[in-house]
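Note that one protein chain of the assembly has been removed; the remaining protein chains are unaltered in position.
In this document, chain identifiers A and B correspond to the written order of the chains, with residue numbering beginning at 1 in each.
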Amino acid sequence: MTPLLQVETIAKFYGSRIGCADVSFDLYPGEVMGIVGESGSGKSTLLNCLAGHLTPDRGAVRFDTRAQGLRDTITMSEPERRMLGRTDWAFVHQHARDGLRMNVSAGGNVGERLMAVNARHYGDIRNEAIDWLGRVEITEDRIDDRPTAFSGGMQQRLQIARNLVTGPRLVFMDEPTGGLDVSVQARLLDLLRGLVREMNLSAIIVTHDLAVVRLLADRLMVMKDGHVIETGLTDQVLDDPQHAYTQLLVSSVLQV
Amino acid sequence: MSDYNFAYLDEQTKRMIRRAILKGLAIPGYQVPFASREMPMPYGWGTGGVQVSAAVLTPDDTFKVIDQGADDTTNAVSIRRFFQKTAGVAVTEATSEASVIQTRHRIPEQDLRADQILVYQVPIPEPLRFLEPSEVETRKMHALEEYGLMHVKLYEDISQHGDIATAYAYPVKVEGRYVMDPSPIPKFDNPKLEMAGIQLFGAGREQRIYAIPPYTQVVSLDFDDYPFQPTKADHACDLCGAEDSYLDELIVDDAGGRMFMCSDTDYCATRRKQGHVGAQGVPYKEDAA
Partner (left out) sequence: MISIENVSKSFVLHNQGTAEIPVMQGASLTVSAGECVALVGASGAGKSTLMRMIYGNYLTASGRIMVGDVDVARAAPREIIQLRRRTLGYVSQFLRVVPRVSTLDVVAEPLLATGTDADAARTQAETLLTRLNIPQRLWALSPTTFSGGEQQRVNIARGFAFPYPALLLDEPTASLDPTNRATVLAMIAEAKTRGAAIIGIFHDHAARDEICDRQFDMTKFTMGPAA
């Protein structure tokens, strides 16, 4: 089986400071990988390098494109990369306002990616938007409301609908449950799990919340000071951590 | 002749603007940045259009200025006088006699010929601006032909108003490539953007010039199930009886009385001279105001 994403010795420096270095891994279709680490560990830098928001200084990020198989997304042309960004890739931001158009209705937000790939039938676009709002548990009567009228959890679900409407194969998530109430988090996690399974999505989730990766991620990567210090099955890394830092991280979680 | 250089601007500036115009004609619909000069009038009064007119006028030209179709409004009169004074060109109110027509918010009803130039005053040249505030991002969207956002605006219109409510500055795609703001002309005028004359657009404050060469394909954006429709008031002109022209609605008393009349004053006057009379009109007299 071909990996969906093949990451080879990625490095990104901010001046002399290391953003992330020597990161390599393969992600296969349907796999969900979590990246955990404290603030400044390089996990967001890595995610942005993978998603094409930052250009790494070294390494390759190969994505299994529909037309041409594995292509290095760092060296491909910007139009191609942006096309991936609105078709095969999705990016869920921590703050919904970074991923939504706050002055456009919920329906318009969901429809944008369809229109970006040349959907030109209003009725079809609207029906698709209604369908997707339903899948993220937003009722049809809210379709013409702007996200500013939504709660934080609803905004985040709207962002997910907006991202998944074009049937992407790879979803990048940056702290998708950060800043939400615990009960809202649980609902969002359940929703994401269902969507990942139904759509056979691959996902890379950056978070500092170990409970989130335990529930969502098949595999885990632990980062510290820009380097990957431990990888493995999520439950194995959390239950039998090998590296001193991971042991510290796991033992620092408050039990409830 | 006055002490001004011909048409106010110095020759180097006019050359710079002409280069921008030529580039704009070569890439229809593309917004060419240019070094907009301070003009002796405030922004919003047509500084972009005036600079373009200054760059294309020659001593042999006949100049016409319309503001919302009318030759006799303050803005139109001021700009006409400006070029009378600084360029000494002949002026006219007759569309057919003009070689350069500067306009704000209208296209003349009468079809333009290949030897005529229409200069538009443009307040905001970027059609994507309302939804994407970043200029860097909008330029990239143009460069990469990422125009989905333009349809989001139309989608919002339909979802809120049941129909595409955008009535002016209705976005168009030029020659299958660039999406362009046709300036705040009513969408009734959009079909006329495909014409024999040269169309030049100048935005002074925003420092952009763009152009549509003669006979260029200009398509108004729409949805398959909500096709573009040029609309006008469902009326005939009360002065000249024309049923095919764009109309202004005028409240004439405190009791709600109103009348509709051609926004293109030259078109209306010409028809009345030819003997057409509308519902509230009187037969044309040479000295009538």
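Heads up, the rule we're going with is that a contact is a pair of C-beta atoms (placed from the backbone, for glycine too) under 8 Å apart; a residue touches a chain by one contact, two chains touch by 3 or more.
These figures come from a predicted structure and were not determined experimentally.
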| item | value |
| --- | --- |
| Chains in view that touch the one left out, judged over the entire complex | A |
| Absent-chain contact - pick from A:Met102, A:Val117 or A:Leu233 | A:Leu233 |
| Option from A:Ile35, A:Leu189 or A:Val228 whose C-beta touches the chain left out | A:Leu189 |
| Per the touch definition above, residue among A:Arg66, A:Arg97 or A:His243 touching the missing chain | A:His243 |
| Footprint left on chain A by the chain that the document does not show | 28, 31, 183, 186-187, 189-190, 193, 197, 214-215, 218-219, 231-233, 235-236, 239-240, 242-244, 247-248, 251 |
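Going forward, only the chains that are shown with their structure count from here on.
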| item | value |
| --- | --- |
| Geometric centre distance via CA averages, chain B-chain A, whole Å | 46 |
| Contact footprint of chain B on chain A as seen in their complex | 78-79, 82, 86, 101, 103-105, 107-108, 111-118, 120-123, 125-126, 143-144 |
| Residue ranges of chain B in contact with chain A within the complex | 131, 144, 146, 148-149, 151-152, 155-156, 158-160, 223-226 |
